[in-house]
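All protein chains but one are shown in place.
Per-chain numbering from 1; labels A, B and C assigned in written order.
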Amino acid sequence: MAELTYRDAVARGIAQEMARDPDVIFFGEDVAKAGGVFKATVGLYEQFGPKRVRDTPISEQAILGAAMGAAMTGLKPIAEIMFSDFVAVCFDYIANEFPKSRYMSNGQLKCPLVVRTGNGAGSRFGAQHSQSVENWCMMIPGLKVVAPSTPRDVIGLLAASVRDPDPVIFLEHKSLYAMKGEVPDGEIVDTLGTASIIRPGKDATILALALMVPRALAAAEKLKAEHGIDCEVIDVRSLVPLDTQTILGSVGRTHRLFTVEENPRLCGWGAEIVSIVADEAFYDLDGPPVRITTPHIPLPAADILEDMVLPTPERIAETIRRSLQS
Amino acid sequence: MAELTYRDAVARGIAQEMARDPDVIFFGEDVAKAGGVFKATVGLYEQFGPKRVRDTPISEQAILGAAMGAAMTGLKPIAEIMFSDFVAVCFDYIANEFPKSRYMSNGQLKCPLVVRTGNGAGSRFGAQHSQSVENWCMMIPGLKVVAPSTPRDVIGLLAASVRDPDPVIFLEHKSLYAMKGEVPDGEIVDTLGTASIIRPGKDATILALALMVPRALAAAEKLKAEHGIDCEVIDVRSLVPLDTQTILGSVGRTHRLFTVEENPRLCGWGAEIVSIVADEAFYDLDGPPVRITTPHIPLPAADILEDMVLPTPERIAETIRRSLQS
Amino acid sequence: MPKTPGLAQAVVTPVVNDDIGEQLRLKLYHSQMLIREAEQRAFDLFLQNLVKGTSHLSLGQEAIAAGFAEAMRPGDLSFCTYRGHAHTLARGVSVEKVLGELMQRDNGLMRGKGGSMHLTSTEHGVMGSYAIIGAHLPIACGAALRAQYKGHSDVSVCFFGDGTTNIGAFHEALNFAAIWKLPVVFVCENNLYMEYTPIGEVTAVEHPAADRASAYGLDRIIIDGNDADIVYRTASAAYARARAGHGPSLIECMTYRHSGHSRADPAKYRPEGELERWKQHDPVVIYRERLKQFGISEAAIAKIDEDVRREVDEATEACKKAPMPPADILFTDVYADGGWAWRN
Partner (left out) sequence: MPKTPGLAQAVVTPVVNDDIGEQLRLKLYHSQMLIREAEQRAFDLFLQNLVKGTSHLSLGQEAIAAGFAEAMRPGDLSFCTYRGHAHTLARGVSVEKVLGELMQRDNGLMRGKGGSMHLTSTEHGVMGSYAIIGAHLPIACGAALRAQYKGHSDVSVCFFGDGTTNIGAFHEALNFAAIWKLPVVFVCENNLYMEYTPIGEVTAVEHPAADRASAYGLDRIIIDGNDADIVYRTASAAYARARAGHGPSLIECMTYRHSGHSRADPAKYRPEGELERWKQHDPVVIYRERLKQFGISEAAIAKIDEDVRREVDEATEACKKAPMPPADILFTDVYADGGWAWRN
């Protein structure tokens, strides 16, 4: 057991897989010699050398395209897209190439790769460097989409993603890089498609992802302490595959659903899960399923403004309290 | 009153606006001399000349970027992205530039442009030329998203889009280009953000968009004729702005909601509307809101396979019947 | 970037003494004839409404497919576009499987799941046909990166058109391949048009590929894409350069498509007489002459023509008889587990 930051967990996770499998290579912008702009890949270049850890030009399409070609022909590439907002400049690979090649070729082509990217707000970087793009990926058939909230999950889910035979979009939250957590020694390998109940409760189910997980947890404690409301908090962890069993099971017990999303409001994973629950567990619900999200606006840069738009423990708790007590 | 195809309505709509406003220019790949690959812009080059109607290189980023720069500085560009699937190669403009420049500049920059694109399946073109990408756009704050289902709406909504001061993504359905409809003579200008109730009914509300509208209507007639089930059918027409009043009002009367989406299942406009209704009209619902969609897979090319995955009147009707009678 | 001396030159002047040899030349002819007949048949089958969806023929561009494919070794990889029937056939995929896919039958190369724009046969080294312009250039770089990393000797060959040189992915891929000296060969089939628009109207330079080679430290290479011998020699030199670790090549092949851009296109935009002029420079005709010039008998040629026609006829019949794809394949091969489950 050691205490590790989420940032260092990324490097450890990559190193674990590169040490295990010589077909794993890693490349991206400023990731090798400099160890990445978020310093999440420090030491990998030194440990694995210039053939396996490479700095690329500012060519996101070439980065993802090359990862795909390498994956198709036998390697297990990990490609970094520095900020997830930049997924927009190479979205063709995300939307049209990675997820469709196997199907279109009737199973002849494979695409076992991982795209790691820095996702989310909180750094006061403004509208083009702060987005949560998990839904850009979740809506595309053929991808897998993962977003860890703890250092331990970073390692376990990254390992699972690298070993997965399908294309995985791995979303690291920029505002969690400095977060510390206990991590067991030795190899860690988790399972994609498994949500975890991180706080059992009986009055309502709260679903959250990445940075919203600690906030949902804080909201749950607040609700318990101040109003005796006992919420079950679930870290969704993996949007695709989606662990609907754990979610439906929880709603079956609590009879109320709340989702906490950092992404802008429209067409998010919250909407998808609410729709699944409203359809399949309609009669389990004792009241409306409610989405708590960042409003549907571009993100402002100013700290004071940015802090006002992301869901906070206070807003989460207050929304749930009002909904349960109305 | 004249009968016009959806295809010819596109050219008439563009011509109406170009004749009216000299600041409207139109460009895209093979749109000018050749009149477009779908022949939807035939005659515009001859009518308005090479300065206003231009053929571009295969440079989607340059097409959308140039449209934005022209819009920022006083023109009203209409840009064509041939197939909506190609939005993925220029998604940065859709996701990061058009919708954010006004906000980031605190209102200094404007972006009055229209991106026209051929959307949807039915042509047996396979997974990279058949997608319905309305949700790629709907999920981005700052855009407007429109998808007409009739020749008349093509003209009226296109005119409204060109005159709108914000960036509008205008989705033309490839499988509707040949569809004929009555169109009044003279100028036609519609209003964005207005859904229309195209078949009143009391037993259930069916929401549909573009190609799914005639199918939803056929399903409603089938349900009436065969089961005496009287469905209200609403053509959503505009995803952003979204006419939630008309939708909530209808559900308030029928107490049941069904959405019919051509797009793959996850995180679609159906999920968004179902979530809005489940939250705001929960106690109006007499049963689960149900989404009828194309399954969450890439689209197959073969006619026989493609026909099996898109929602059909039969599947829509059967799903609704089973849900209402269970 | 270091240049391979001789590559540019090698192709400037067609060699007179026969460095190619009769056997290979017969293969080059057979390949071109097979493509010619199969594509012609695909066209006829549209007219009978038996080919569904869209389809992009290489009639008139056969020499490029034949020359580059014949110069390959087994294990070399082809990356094609929607205009990929020719390259797929040239790697040895059967006419039946290709026509079957165009006709969207169960005997098609991908059982109708991909369609004419996405022909793929990994066992023949055809690593996919891509329908988003430019997308496969970076993908070919990745396959070449794997070869370099693993010390494999295969070359990745990426085919695309003149219009493709104006999209961003082209630029990113060429630079990427050059800086890492990847064993990839970029083949631009300059047929003078991007769909319906003359390439010159939308491109800042006369030779959309070759005039950009220097931007990536590469040689400027332009060849007659309708002469299979020249194509073969150029391909061989470029593959050798790639295998030797000298990095990528960018080759612009001048050619012309005899048919429209796709089945929908009557090609009315062509200037008077242009098609006729190019038909005077038909690769198949040129090559038939070449065979004679090198003393190959009319009979031997006729035999090949006959074999090819029989193969195409038999394939056509087999496709017409083939069943439609079954519903159960709709939900297979989205994910590696064989299925499509996105939830539990």
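As a convention for this text, a residue touches a chain if its C-beta (ideal position, glycine included) is under 8 Å from a C-beta of that chain, and two chains touch if they have at least 3 such contacts.
Bear in mind the structure is a predicted one, so any value in this text is a computation, not a measurement.
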Listed residues C:Val51, C:Ala90, C:Val126 or C:Ala178, member touching the removed chain: C:Ala178
Identified contact with the non-displayed chain, of C:Arg83, C:Lys97, C:His136 or C:Arg212: C:Arg212
Absent-chain contact - pick from B:Gly43, B:Gly69 or B:Gly287: B:Gly69
Residues in chain C touching the chain absent from view: 1, 166-172, 174-175, 178-179, 201-205, 211-212, 214-218
Residue ranges of chain A at the interface with the undisplayed chain: 29-30, 33-34, 37, 55-61, 85-86, 88-89, 123-129, 266, 295-298, 300-305, 308-309
Touch list for chain B against the chain that is not drawn: 25, 51-52, 56-57, 59-75, 77, 92-93, 96-97, 101-110, 112, 141-142, 164-166, 193, 240-245, 276
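Throughout what follows, only the chains that are shown with their structure count from here on.
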Relative to chain C, chain with the most remote C-alpha centre: A
Separation of chain A from chain C, taking each centre as the mean of its C-alpha atoms, in whole Å: 40
Distance from chain C to chain B - Cα centre to Cα centre, in angstrom: 36
Junction residues of chain A, two or more chains touched: 92, 96, 103-104, 141-142, 240
Chain C: positions in contact with at least two other chains: 111, 113-115, 118, 130, 132, 134-135, 168-169, 329, 334, 340, 342
